[in-house]
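Missing here: one protein chain of the complex. Every other protein chain is in place.
For clarity, chains are labelled A and B in written order, and residue numbers in each chain start from 1.
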Amino acid sequence: MPETLNLTCIVCPRGCRLTVVKDGDAVSVSGHACPRGEAYGRQEAVCPLRSLTTTVRADGGARPRLAVRSSADLPLSRLLDAMAALDGVVVRAPVRAGDVVARDILGLGVDMLATDNLEEARHE
Amino acid sequence: MAKPRHVDKTRGSGAETGALPLAKALDKLRKAYGTGIELRDDRGSLALEGAVATWRDKIDAGWAAARFGYRGVVNDLAVPGLEPERLEPPGIKDCSLDGLAVDVAVIGGGVIGASVARELARWNLSIILIEKEYDVAVHTSGRNDGMIHDGFAAKPGTKKAWYNVRGNRLWGSWARELGVDFKRQGSLVLFRGRTSAAAYPLMASRAKENGVDGWEYWSRSRVRAEEPNASPGQHGGFFLPSAGSLSPYKATVAIAENAAANGVRVSFDTCVLGFDLESESIAAVRTNRGTFRARAVVNAAGNWADAVAGMAGDRFFSLHQRRGSDLILDVTTGVTQKHIMSMPSLFQAREKTKGGGLVLTPEGNILVGPTARELPGREDYATAPEEIRELERHLKVNVRLSLSHVITYFAGVRPCTYEEDFIVEPSQRVRNLVHAAGIQSPGLASAPAIAEDVSAMVVRVLERSMAVRPRADWKPHRLAPPELRRLPLEERARLIAANPRYGRIVCRCEEISEGEVRNALRSTLPVSSLDAVKRRTRAGMGRCHGGFCTPRVMEIVASETGTGLCDVLKKGEGSWMCAGPSKSGGRS
Partner (left out) sequence: MSVGLQSMETDVVVLGAGPAGLAAAVSARSAGARVLLVEREDRVGGILKQCVHDGFGLEKFRERLTGPEYALREADAFRASGASLLTEAYVTSATRSGDSSFLLDCVSPRGVAQVRARALVMATGCRERTDRQVFIHGDRPAGIFTAGLAQYMVNVQGLLPGRRAVILGSGDIGLIMARRLTLEGVKVEGVYEIKSEPSGLARNVRQCLEDFGIPLYLSTTVTSVRGRRRVEGVTVAAVDGRSRPIPGTERELACDTLILSVGLIPENELAVSLGVPLDGATRGPRVDQNMHTLADGVFACGNAVHVNDLADYVSESGRVAGGAAAAWALGGPQARDLTPLRAGPGFLYAVPQFVDVLSGERGSVFFRSNATVAAGARVSLGAMKDDDRRELAAKTYPVLRPPELERLVLPPELPSGADSYILDMERMDGGGNDA
């Protein structure tokens, strides 16, 4: 029994409307304007992947939170688990953008990287 | 300083000999509002009991009863589906006032209570001002258009007329002493047509009767010259130069701060729960923060003044609530008119309010309103779409205004007696209680005069048991904190050099610095809510409505009060700004 998915492609701002038909292992994509769109549609049918952008707690910094991102996309279904795992992460200022703040999150082989600099707190 | 003097009442009070007999009164009321009504002569007041069908009937019955010649109307008529409202004390419970003994307790931190406290502080008295909210001017005193009326609109012979004209005169010196921005722009009442223009002699004679400080007839062309943006439909106007405006909450804050600087203790989150009565006097005041003794008590409890009177066994009146809403227009509209302007229609003259208009504020905003609707809810400030539509018509008075200038709107509730006049008098049943109740519009304008008289009444009460002498170190002047945006650059530079926080702007719409926010939190009044900061500094009052400055002000409040960011409140108890820190594992 083929399964049909109607998606909006999110690879670029163009937002093509994709139709993805999944029949057993066979996946066909239509409506895309580029190969990246086709690959996206295929992936969505099998296992949707998303980047995770959030913050972690920071000690001794000019601000109490540090912005972070995943080094690669994670399965959509694991985003909330990853968030829970990040609750306990605390970085110590100073931090530079690109620094790894958590390694191999949930054993998925993906790290969390700082996306901002965090200077040490100045005391007035 | 003038010796406190007794004010001759402008109207008699107490059970009057000429009152309509009870049976006749009952007959009239039942005919109009149904047979569910019962009447009782409650020590000279007319008590309405039983039930009527609607809220409107209850109010109308109360007004009708007020014409029967009794001392007051106590309206306990039930309305199906509406529970009687109860005064709800704050959740805070402690003993901070236990064992205290003061000469005077003033109940209510509105403009009346604060003004009475300020006046009483001229004497060698220990005074406490108790307020159930987190700040002064939270209710009616902070929710009006700030107009200092000329006194023309009040009915001749009423206390309203008497106190309004006197209060208007006093505001000049009060504002100077307190560092409050008060402008007498004058009020221009435009004539809608030839018929209303013909009413000028009547208006002038009423102004004269009330003792109003000046009035003029302005021709159509004079109005055009003075107010080029006035509606082209105007047929000249009636100009009252003594009218003005000020910020009602800033003024109340200033009065209370000055009172506190003169030794008045201000206790917020403090609500009267009852009184201990001994030999026809209040011996002690019971509150959620402890019980204390007081030689004299002032009831300035605003929308709850009847409830407070009842706690002392002296409920000879009751209050109904007239809600009013105003629009606030962008600060840039202020340059489009020079005076307070209105253009009443003739039928409005019969209504119980002046019908509203355009009040130019000292800050440059124009306030449009207020509306007047009889609704239950002593503290219900929800606005409704039809009120905006109703206020839209006032915008036409100035051709440059439109709804797109509206930055926000608010509602207030006027505490009204059924006699529709102020009550400013010593209690006839409780020897040490003075009432300042039913202070609806023009209460703000009248406040200084009411305060003088109430203070004199209290002093007379106290003189029975103690010697009352002027306080030697009474300070009439309040050093207002600097408002940097209004200072010359050189002066700003000097202040910033002394305190760099004056150079850090936190509210970009209103140009308010961190230093000014900190000053608001460091005044003689113990406040810490965001709205208290907003009322004092205007931070968050501009066109972005706090979108940018709220987090900064929260941080400053946390740093000044030594609490965590998560404990910062918007408007007192229960008004939390955030549910807690993120990353605390609250995810399910």
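FYI, a contact is a pair of C-beta atoms (placed from the backbone, for glycine too) under 8 Å apart; a residue touches a chain by one contact, two chains touch by 3 or more.
This is a predicted model, so every value here is computed, not measured.
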Selected from B:Val79, B:Leu375, B:Ala480 or B:Ile505 as touching the chain missing from the view: B:Ile505
Contacting the left-out chain in the complete assembly, out of A:Leu7, A:Val20, A:Ala45 or A:Ala102: A:Leu7
Touch criterion as defined above, residue of B:Glu379, B:Glu420, B:Glu483 or B:Glu560 at the omitted chain: B:Glu379
Subunit A residues that touch the omitted chain in the full complex: 7-10, 12-16, 33, 48, 50-55, 57, 63-65, 67-69, 76, 79-80, 83, 97, 115-117
Sites on subunit B contacted by the missing partner chain, in the whole complex: 379-385, 388, 406-410, 484-485, 489-490, 492-494, 496-497, 500-501, 503-505, 508, 511, 513, 543-548, 550-551, 554-555, 565-566, 569-583, 586-588
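We adopt the following convention: only the chains that are shown with their structure count from here on.
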Centroid spacing, where centroids are CA-atom means, of subunit A and subunit B in whole angstrom: 55
Touching residues on subunit B, where the partner in the complex is subunit A: 581-585, 587
In the complex, subunit A residues that touch subunit B: 55-57, 64-65, 80, 83-84, 86-88
